[in-house]
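Here is the structure we will look at.
Shown here: the complex without one of its protein chains, the others still in place.
Naming follows writing order (A and B), and every chain is counted from residue 1.
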Amino acid sequence: MANIIMFGILAVVILGSAVMCVATKRIMRAATFLLFVLFGVAGLYFILDYTFLGAAQLSIYAGGITMMYIFAIQLVNRRTLQGLVEHVKGSRAIGAALVTLAGFLTVTIVLLKNEFLFRACEVADEEVSMNVIGEALVGSEKYQYVLPFEFISVFLLACIIGGIVVARKEKEDK
Amino acid sequence: MVPVECYFVLSALLFFIGVYGFVTRRNLIAMLISIELVLNAVDINFAAFNRLLFPGEFEGFFMTLFSMGVSAAESAVAIAIIINVYRNFHSDQVNSIENMKY
Partner (left out) sequence: MDYTYSLLILLLPLLSFLVIGLPDFAGNKYAWSHKTAGLIGTCSIGLVTVLSYITAFQYFTAPRLADGTFATLVPYNYTWLPLGNLHFDLGILLDPISVMMLIVISTVSFMVHIYSFGYMHGEKGFQRYYAFLSLFTMSMLGLVLATNIFQMYMFWELVGVSSYLLIGFYYGLHAAVHASKKAFIVTRFADMFFLIGILIFGYYTGSFNFSFTGTEVHIAEGMTAFTTCDASRAAAAGGFILPTALVLMFIGGAGKSAMFPLHIWLPDAMEGPTPVSALIHAATMVVAGVVQIARLFPIWIEYAPQAMEIVVYVGAFTAFYAAAVACAQSDIKRVLAFSTISQIAFMMVALGVCLPGHHGAVLDNHAQLGYMASLFHLFTHAMFKACLFLGAGCIIHAVHSNEMSAMGGLKKYMPITHATFLISCLAIAGIPFFSGFSSKDEIITACFEHSQFIGWWMTGVAAMTAFYMFRLYYGIFWGTENKELHAHHTPHEAPLTMTFPLIFLSIITVGVGVFTTLGGFMDWSWASFGEIVSAAGTAYTVHFAPQVAITSTVIAVISIALATYIYKGEKQPIADKLYKTFPRLHRWAYKRFYMDEVYMFVTHKILFRFVSRPVQWIDEHIINGLIDFSAWGANEAGESLRPWQSGDVRQYAVWFLTGAVALTLVLLSIL
């Protein structure tokens, strides 16, 4: 029961922040609301007993990515940040809302039509042990993930280099 | 125990809020933020599926983990590009790069 209450609170936080995030006209506020959404999602992971995932969410997303956004906003929008007022065209907003609604309804129909929902099993409220995760992450057996793990590290490295190359200021010619 | 439908509805709502944001916002960074919302919605789905339908296994778990890494990389590169665009066009609005059409 406590879970459900917690889930309700988190759902309200996530959805509310998300709506605010897309609705606000100020870019800095949008970033801040994103942070709340990320916190909420981390909370969901905790409810699911995926504490490691929740911790990763907090540190990578909330700690890393959001910071990056804020830096970028500061860099790019220093001039426009304060006075930035985005004019959302009414017709576009309505169109987007309609498409979004249609998409949502479709997804909901698909979800509710499926039988697997009713196969949901009761699981004990116990944390997934770090041992299992660690072994799976660096093991090379079946259902173990050392290869993607290595891939993601190489990928990150490539992105770091790529990001530097792209963002680097071109040397002024003479 | 939270019913599995709740997670799905929540993630679907979050997903489409992200989509709505992506479609309506004109600022590149705001669009990127919307994409983060969409990604988080998908992550929630992965985790919930894994935990509530296949508790003995970890595919969804790791998918979420890796998708976090990928999205971190993606936003890093995207922000680098945005900074460049800003430098070249002195604007960070989508319209400013619309001359890429045709």
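As a working rule, a residue touches a chain if its C-beta (ideal position, glycine included) is under 8 Å from a C-beta of that chain, and two chains touch if they have at least 3 such contacts.
Everything numeric in this text was worked out from a predicted model, so none of it was measured.
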Report task. Using the touch definition up top, pick the residue from A:I109, A:M130 or A:V146 that touches the left-out chain. Result -> A:I109
Query raised in the report: Where the complex has a chain not shown, which of A:G8, A:G63 or A:G95 is the residue touching it?
Result: A:G95
Report task. Just the residue numbers, please: which parts of chain B touch the chain that's not shown? Result -> 19, 22-24, 26, 31, 94, 97-102
Report summary line: Note that chain A touches the absent chain at residues 95-96, 99-100, 102-103, 106, 109-110, 113
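Going forward, only the chains that are shown with their structure count from here on.
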**Report entry** Approximate Å spacing (C-alpha centroids) for the pair chain A, chain B
**Finding:** 6
**Report entry** Touching residues (chain side chain A, partner chain B) in the complex
**Finding:** 3-4, 7, 11, 14-15, 18-19, 21-22, 27, 30-31, 34, 37-38, 41, 44-45, 47-50, 53, 56-57, 60-61, 64-65, 68-69, 72-73, 75-77, 80, 84, 86, 88, 92-93, 95-97, 99-101, 103-104, 107-108, 111-112, 116-117, 119-123, 128, 132-133, 136-137, 143, 145, 148, 152, 155-156, 158-160, 162-164, 166-167, 169
Query raised in the report: Which positions of chain B touch chain A when the two form their complex?
Result: 1-10, 12-21, 23-27, 29-30, 32-34, 36-37, 40, 43-44, 47-48, 51-53, 55, 57-59, 61-62, 64-66, 68-77, 79-84, 86-87, 92
